[in-house]
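All protein chains but one are shown at their positions in the complex.
Letters are used for the chains, namely A and B, taken in the order the chains are written, and counting of residues starts over at 1 for each.
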Amino acid sequence: MSITYLEAIREAQAKALADDPRVFIYGQDVGAFGGAFKATKNLAKEFPGRVLDAPISEDAIVGAAIGAAINGMRPIIEMQFADFSTPGFNQIVNQAATLYWRTQVPCPITIRLPSGGTSGAGPFHSQSMESLYAHYPGLIVMTPATVEDAYSMLLEAVAIDDPVIFCEHKRLYYHLKAPALPTEAMPVGKARIHRPGRDLTIVAYSAMLHDALAAAEELAGEGAEIEVVDLRTIKPMDTDTIMASVARTGRLLCVGESFPWGGVTAEVVARVATEGFALLDAPPQRLNAKDTPIPYHPKLWLGHRPTAESVCAAARHLLQM
Amino acid sequence: MVLSRVLDDKMAGLYRAGKIHGGVFLGRGQEALSVSVGLALREGDVFAPLIRDGAGRLAFGEPVLDAVRTFLGSALGPMRGRDGNVHRGRPGEGLLAMISHLGAMISVVNGALLAHRFQNLKGLVGAACIGDGGTSTGAFHEGLNQAAVERLPLVLVVANNQYAYSTPTRRQFACDDLADKAAGYGLSARRADGTDLEDCLRVIAAAVADARAGGGPQMVVARLLRLCGHGEHDDAHYIDPQLKQSPLGRDCLAVAEERLLREGWADAEAIRALRQKAAREVDKAVATVQREPAPDPYKENWCALASRHLSEMFENPALSTHS
Partner (left out) sequence: MKQLPIIMPQLGESIAEATIVSFLVKPGDFAAADQDVIEVETNKAAMNVASPCGGTVISITAKIGESYPVGAVLGYVQLSPQEALRLGLDAQESAPPPSPANGAGRVEADARPGVQPMVRGLPVPAHAAGASYMSPRMKARMHELGLHAADLAGLPGSGAAGRVTIQDFEKFLAHLESSKLTSASSMRVAVADAMRRSWTRPLATVALPCPLEAMLAHRKMSEPKIGPALYALRSLALALAENSAPAGRLIGNKIVHPPSIDVGFAVEAEEGVLVPVLRDVDVHPLQTLVGRYNELIELARQRRLPPEATGGSIATVTNFGTFGLTWATPIPLPEQTLVLGLGAGRKVPSWDDKKNQFVPVTEANLTLSFDHRVLDGGAAGRLLARVVSLLQTPEKL
């Protein structure tokens, strides 16, 4: 018995629909079709009237979710690709994110974004948007990297009274498997140390976690013990765990799949440099994709983004400093 | 309407006296249309007023104090200083607080109506107001389309006051009449004379009744002229004087008063008394609010999340104004 990352997401939605009559799912092709990635397969049949097909109107999709949330519902929106959330950006950052602050009425919506690159997907089906949304006050941004987290964090996202941007990584959908669904979960907002180490800390999130772990394996063969921290949630970010890890190792490498200007890796480095300067034995390092739109061709694509090899190289470089 | 006009005039006066921070946006000329919407709605309905819907808000039940407090930045207002002027509302009571991006509120009303449907609440409608300029936005299109596809009881009231800021309608849309757009969404629109209170009341009431009865989304397009600047900072010198002279340029308040007098439903004295009563109410509200405290950044809970345990503190604790 094994369950994929995508199946875990479906199971979580099924449970949410079953447990809470206020939950409904809204998005393009999510109904009878079961969603572009089959994340809502059979849910329309199991829960008639609660899985609605939307027109191609991301602005109106998010707006409607907000209106429903104001009136007591707990909608889950599926954006077909994270890249397509931009037509709905205004509603997300200006309406949903400001509603509670302005009016004291909470906005308990969950927006699922199939994020990240897969080979051949090209510039508009590969983006990682977490940094843009994390920038705006009033949003929670989750980036689960494991099957278990995909399940438990989605359930928690629905339960949270604030807008949650749930960044699922497409590369993990069908290939990441776990033996079973979890029975307990780490609280949202806590990072997990996937691999304890001593010589260097790699902070990663989403699919990059697995590249970081592969790099750590390889470097273990060279005698370096790398500690790998999975952020799990970008906002709020578990600075304490990061700081404690850097306190142990003195060296920080932050890895992210998004573009290099600003973003999660810059935020991590800024926090460690500001609050943990005296913990650093070497300058903190970042590794991101290139400052270029995401290319289509698989060879270009592999050169554009961090890989286990480039993470290894960056770590080796940092170890030598 | 009178109350709304008196309130608007007072806010304009305070603005010119430098007592209001930020912009002041009035609904002069639009009172007839706006008040008709507010009067047709009842408790449980959802209302998304826009910039010039002061009259509609009052008719819907918004206290005068809410408007005055929000304009004057009182910590006791519904927005508590966190947002200002016309961006006010009480979403928990069905009165949505607009954001500046035009058209964005339509889909929010749709969502509220979806919630009613899920919750099996029948006989309720949602009303969204928008101007001629707002009909050009993508959000308008998406919202109207969504309401039509879902057959929601949305009443969309378009106040074509001929200008969006300084932009005349010939630079805003190419069709002859905004009502023509309705066909594109599978609807037919009603037309109303925005200067005539009776016409507005009749048309709006019919539209709301249709929606309440399950007739799907309704669109009303009213024609009038904006009788003020886009905001009080704008002198509106670009408004075509011919429009001002035309029947379109009539002040709906004057038209209504004249009608009352002609029909014998009220005499000049009564009308004057109404104005004075309104003035007293507004003055009292202003006097009260002027004594109220402004928000204090040091006492402010700078938390944008309902889930406080998930909020982060970014500032240097030594310099922070965080409580």
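We adopt the following convention: contacts are C-beta pairs under 8 Å (C-beta built on N, C-alpha and C of every residue); 3 or more make two chains touch, one makes a residue touch a chain.
What you are looking at is a predicted structure, and each value in this text was computed from that prediction instead of being measured.
S.K.: Under the definition given at the start, what are the shown partners of the omitted chain?
M.R.: So, spelled out: the chain left out of view touches A.
S.K.: Return the single residue from A:A14, A:L155, A:L181 or A:L280 that touches the missing chain.
M.R.: The single option touching the absent chain is A:L280.
S.K.: I'm checking contacts with the chain that's been left out. Which of A:K177, A:H297 or A:H317 qualifies?
M.R.: Considering all chains, including the one not shown, the answer is A:H317.
S.K.: Spell out the interface residues on chain A facing the chain that's missing from view.
M.R.: 199, 250, 277-282, 317, 320-321
Quick note on the criterion: only the chains that are shown with their structure count from here on.
S.K.: List the residues on chain A that touch chain B in their complex, please.
M.R.: Of all residues in chain A, those touching chain B are 21-22, 24, 49-50, 54-55, 57, 59-73, 75, 87, 90-91, 94-95, 97-103, 105-106, 108, 137-138, 140, 160-162, 188-189, 235-237, 239.
S.K.: What residues on chain B touch chain A, complex-wise?
M.R.: Interface residues on chain B, with respect to chain A: 46, 78-79, 82-83, 87, 89-92, 96-97, 99-101, 104-116, 118-119, 138-139, 142-143, 145-146, 149, 303-307, 309-312.
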